[in-house]
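Removed: one protein chain of the complex. Kept in place: all other protein chains.
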Amino acid sequence: MLVALILLPLLPAALSLVLPWYQLRSWLLPATGAAHLGLVLLMAGGAPPTPHSWIGLDALSRLVLLVTSLLFLGCAFYAVDYLAMRRDRGNRVMVPCLLVFLSAMTLAISARHLGLLWVAVETTTLVSAPLIYFNRNRLSIEATWKYLLLCSVGIALAMLGLMFVGYSALGGGAAASLHFDWLLERAPSLSRPWLHAGFVFLLVGFGTKVGLAPLHSWKPDAYGEAPALVGALLSGGLTSVSFLAILRAMQLMSAAGDQLMARQALVGLGLLSLLLAAVFMVRQPDIKRMLAYSSVEHMGILALGVGIGGLATFGALLHLINNALTKGCLFLTAGNIQRAFASKHLSEVRGALSVLPLSGGLFLAGFLAITGAPPFGPFLSEFTILRGLFAADRPFIAAAFLLLLAVIFIGMGATVLAATQGEAGEPPGRFKDRLLLVAPPLVMLLLVLGLGLYLPEPLRQLLEAGAHLLEVRS
Amino acid sequence: MGWFVAGLLLLGFSGVPGLFAARAGGGAEKLACLLVWAGAACGTLAVWEVLKHGVPLVLDLPWAIPGGALALRVDALAAVFLLPLFLVAASGALYGLAYWPQRAHPGNGRRLRLFFGLISAGVMLLLSAANSLLFLLAWEFMALSGFFLITTEEHQSEAREAGFIYLVATHTGTLALFALFALLEQAAGSLLFPGAGALTLKGAEAAAIFLLGLFGFGLKAGLVPLHIWLPGAHAAAPSHASALLSGVMIKTGIYGLTRLTSFFAEIPPWWGATLLALGILSGILGVALALAQHDLKRLLAYHSVENIGIIALSLGMALLGRSYGVEALVALGLAGALLHVVNHGLFKSLLFLSAGAVIHATGTRELDHYGGLLKSQPWTGALFLGGAVAISGLPPFNGFISEWLLYLGAFGAAQTEGPGPTAALLAAPALALIGGLALACFVKVFGVTFLGAPRSEAAHHAHEAPFLMRAPMIALLLACAWIGLLPQTLVPLLEQAVALWSAAPEASAGLSAPLAPLGWISALAWVLLLALALGVWWLRRRARGAARAETWGCGYALPSARMQYSASSFADFLVRLLRFGLWSERHGGAARGLFPEPGQFASHTPDLVLDRGLRPAFCGLAWLFRRLRALIQNGLSACYLLYVALTLIVLLLLGGFF
Amino acid sequence: MIAHLLLHLLVLLLFAPLLPGVIARTKARFAGRQGPPLLQPYYDLLRLWRKGFVLSRTTTWVFSAGPVVGLVVPLLAALLLPFGALSAPLSFEGDLILFVYLFALARFFTAAAALDTGSSFEGMGAAREVTFSCLAEPTLMFALLVLAKLSGGLSLQTLFGAHLPAAWGSGAGPALGLILVCLFVVLLVENSRIPFDDPNTHLELTMIHEVMVLDHSGPAFGMILYGAALKLMVLGSLLVRLALPWNSGFWLFDLLIYLGGLLLLAVLIGVVESVMARLRLVRVPQVLIGTSLVSVFALVLVLR
Partner (left out) sequence: MSDVNSVILLVVILLNFFTLGSARLVACIRAVALQGALLALLPVTVHGFSGHSLILALGAFTLKGLFIPWLLLRAIREVRIRREMEPLIGLVPTLFLGVLATVAAFLFADRLPLLLEHQEGLLVPASLATMLTGFLLLMTRRKAITQVVGYLILENGIFVFGVLLSTAMPLVVEAGVLLDLLVAVFVMGIVLNQINREFATINTERLSALKE
């Protein structure tokens, strides 16, 4: 079943290489996405992974899988109209890459073997490079180059981290393995120095992919230059997947019983990311780069939540969903705005609300959502993290958290309001809102709104289970 | 409870049908107005139920979000804030039909009505919420709708800027409230509001909670120095929206403080002292800044700051009373605060509506372009005069009653023996000064706007407001007069609220004794009103057919309308006296030589905190950030890799290697 | 009750216009002139009563509201006030606030009426009037606070009750002396006397109160003059009671003490007006702030 899920996208990917019809090729994306999401929902209530299997789904991976699949479906529908507009660029590269990307992400999510996880994450880097390079101009090549360089270095460090972890299990001569369950069992007897070093390398390696400050440097460039839907997929899907990888390392550490160091590292990086996002979002004149820094910020919030633990972990997992969906909405609508004004810079973008009532409105609403304004989902998750902070008796971290959130709100608000409100000159392009370009972000925002007002019981249980996985100490 | 929920929904959805109506309007706006009226009526019924039986309405439903519960409590304390909401919302909706018709504003009319309904519903929900999450939800609903009301005319950069400042202020406050409620949960054990006096918390936690509340709620209420957003916002919004914002919305900050302080079992004296000091500061600075303004709506906005100051001052008195166990002070302070909340809601919205009528007629907000409007707008002028007398706290209107209560409290504090709330007696002279300044300010506004001769073409051709705009104002003035002339009728409401707040049924006893003279006051007020009416009527009759002449120009041959005392010149003396606190900018005006050249004079008073404090600070910060950005994200991939390496090394170091 | 009320008003209405006469006579004597007869104010009022109106074209009904309020307010205020040892007809806790605010109402309408003429001079006068009085009000409040502290009541009746002689004797004596001075200053300001204002100057630029009523004529002007006299008497009786706090059991003696006190006060004002020069306008606020500081000091003395 799971294997089918992983292999599912590869077939249409292969098909898309031979299909001669442009439109049909684009339609492969939503078709696959729908099938994928259907399968995921079918497997929602599946059994816990059998030990020592290479792939399997536990609570955490179910969560991330659900988010990724949802996001992909949305972006896939968006892609149909988007690619129809960009016939000049063609979709012979885009479609197969997107599909393989989906498959790789699914593999990374469901991997129960660290080596496999690593390979899958590496594959995602590989296939996302052409996606970022979609526009084929000087800036996009530069962005792609930086993305590849930093992520490859990061992934190499992660490799070394893996090897350290493996070596830490070597003691006693028994054949070691990187099977996750096996490692969890043996965790208490792992050699500490190797494990710690391994964790640090894994954290830095996968952290580069997650985009925690100060490992984030590729993010604004890549998100800024990539097409909107790719930005959405990266900031909502890929980051979540790589964050899952970090969570695995975290699990290992807590299973080994010394999660303190891991937590401190996460809290530190999280606060640093928030601080950096604050510095970079004040008077940020480029809406897509601003979104990229916002993504850095929210990765920081996730790290902070997991690092604090307890109720905050629950909040962080909830925030993972909210962040992914809201970011999707923001990136897609930002793409529409960019298309309409033929620019993503404030010097040209003005009064989007009057030019694109729907996209502009959604962008504004998404901004309010992502900055944690009730009644949207992120409010709930951020508030839960805050409660966790106070419950863990970390008032000063809480104060810093709120202060930085305020600064970020001011910075982001100035840019977003300037872009959406006011008089637009004569609309530069003839671009108007189209169904498939507006419906996906709309649905995402509605989902976020729903999550802010009502948390379904199954989802709550899933989150509880996930939080429990991270809390468990042997 | 059914009525209440029905009212909530009706108000909230009042603007929704309009969204599907034609841009040209049609019946949608009338329908919206009708829905608001129905919602207000239902709400009033529910509140009436509460006050009749003296037991709060309660609704408890599960809510599937972490820590959430749909818990509603409508008690007397909430009722005090709800009643003005209903009146102002209803009259504002009616007023809007004529003031902001869909035909004249196809672009933003529907949005305005939508958010007008939403903010009313938000305030209603907020006032009845008994769960932190629900409270925050309603709070933000209100705040965001307020933002959209302020930016109704988003094509004007002024409105956009005001909206942005407001949004920043309110969101910062909301973040403070996040922390507040998270801490409250730690103390109370759940996100449900604890009962009055149920929270036996002392020390740093209590202090932190109070200070966070003071910041978060104070930002919404507009206490100096947190009033930064208020003048711009009230000036930018359409007048009936300003009425709702100033008359009702900012009071939710006061409600928050009142509710919050009701939780605590014992209250340290410094809480009351702080609130008292802030109240006095806001009162004096607010009215001083108002005096220096010559934009009608900005001026009214600064008066909101002043009145919020008065309310905070009396709340401070009540808190002092509680920490020293002086029942009378508690009762009088809180009753004064609550009554002033109601009063300010009434006369401030009356003033905003009539100011809207003036702006509607003349098309400008500049006081010095008005003059002599009482002849062209007899109704509006008379109504504005009523509002002005009321807000200056003069008998026979409602403003006097609440200030009277406060004075009683202050004098009582002066008479308590031993180490008592002596600080509270500072309220009396402060109130006197504030009252004097407010009187000066409103003599200026009324005189310059409605009396004398028109100073501009627009003022020459002004026209009376249509009936749809006059009717709500009349209703509001009648409400003001009612409280002023029959204050006894409100005693039961106040007693219930006081008993609820200080968690002591006998606390209301502290109120009934001092409130006894209200009968005398109302009697004297009637006499005063009748005597004045009679006198004026007689004088007019006696003066009928009197000779008409030019005003005596003291020998000057050709006096012109531009020679009249303008708003700036009227306030000039006082503004100079308050120079130390206002830092007004004065340009020109000096005449030199025997035959001076024609000269210019302009005086302008920017906001002390916003324009002189925060703006420069933020600009400096932004500059610093830009420098940092250029430094960190410098585009060199080698440098980025250096960051990676450094992170690795630092983490390894902290990990205990090397 | 009703009789008491009527008598109270009768005393006020009949006696009030005498005070300006006394002041004028005193000043004349100081100047070595014969001066107008003591009853001159009564004659003036009668003549004005019979005169007709001349109204400015710019004015509205607000213009005629000014004089009415100026006349009605002192009458109402007097009901709350004990005349010397004679108790007030109406008295309740907190009436002193009403007392103060009634005069504020009068000020509001006088100033509004002045602005109604559209004359720059009258606007100037209105501006000065409101400015000075909002500086004078804190002083009044501090003084009332002192009295309230001493008497333990909140009605003028108790504030100026029988405890005052004892209070003078006790440690509170100095404080009472201070607020006596303060109240005298407030009296001079509120009734626009020298050194704060010159009621019979002839240069509009230097006027405060007079310039506000330039355009009134006939009965309206009469009302204003009458109202001014009543105000002088009402505010004056505060001082008188404070300075001569004795209760002889018999009402006639009390009345005589009170009226005599008023006459003395009038003479005193006359003396002050004759021996002092008028302050420069910019000095006036400084003096007023000074007096309020003095009253603060008095309050501190009492609270100590």
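Letters are used for the chains, namely A, B and C, taken in the order the chains are written, and counting of residues starts over at 1 for each.
Note that a contact is a pair of C-beta atoms (placed from the backbone, for glycine too) under 8 Å apart; a residue touches a chain by one contact, two chains touch by 3 or more.
Note that the coordinates shown come from a computational prediction; the quantities given were computed from them, not determined experimentally.
One chain is not depicted; across the entire complex it touches A, B. Within the set A:L19, A:A84 or A:M163, the residue that contacts the chain not displayed is A:M163.
Among A:W27, A:W118 or A:F376, only A:W118 touches the chain left out of the display.
Remark: the omitted chain is touched by one listed residue; of A:Y82, A:F199 or A:F280 this is A:F280.
Only one of A:S53, A:S177, A:Q264 or A:S343 touches the chain withheld from this view, namely A:S177.
Contact between subunit B and the absent chain runs through residues 626, 629-630, 633-639, 641-642, 645, 652, 657-658. In the full complex, subunit A makes contact with the omitted chain through residues 115, 118-119, 122, 125-126, 129, 133, 137-139, 141-146, 148-149, 152-153, 155-156, 159-160, 162-163, 166-167, 170-171, 175-178, 191, 193-194, 197, 220-221, 224-225, 280, 284, 289.
Operating definition for what follows: only the chains that are shown with their structure count from here on.
Ranked by how close its C-alpha mean sits to the mean of all protein C-alpha atoms, the top chain is B. Averaging Cα coordinates per chain places subunit B and subunit C 36 Å apart. Note on chain placement: the centre of subunit A and the centre of subunit B lie 44 Å apart, centres being C-alpha means. Separation between the centroids of subunit A and subunit C, computed from CA atoms only, is 78 Å. Across the complex, subunit B is touched by residues 52-62, 64-65, 67-69, 71-73, 75-76, 79, 90, 92-95, 97-98, 100-102, 104-105, 107-108, 111-112, 114-121, 123-124, 126-128, 130-131, 133-135, 137-138, 140-142, 144-145, 148-149, 152, 154, 204, 214-215, 218-220, 223, 285, 292, 303 of subunit C.
Chain contact summary for the complex, subunit B toward subunit C: residues 371-372, 374-375, 385, 389, 392-395, 400, 403-404, 407-408, 410-412, 414-415, 422, 425, 428-429, 431-433, 435-437, 439-440, 442-444, 446-448, 450-453, 514, 516-517, 520-521, 524, 527-528, 531-532, 535-536, 539-540, 542-543, 546-554, 559, 561, 563-565, 569-574, 577.
The part of subunit B that touches subunit A in the complex is made up of residues 63-67, 133, 136-137, 139-141, 144, 151, 154-155, 157, 160, 163-164, 167-168, 171-172, 174-176, 178-179, 182-183, 185-186, 208, 618, 621-622, 625-626, 628-629, 632-633, 637, 639-641, 643-644, 646-648, 651-652, 654-657.
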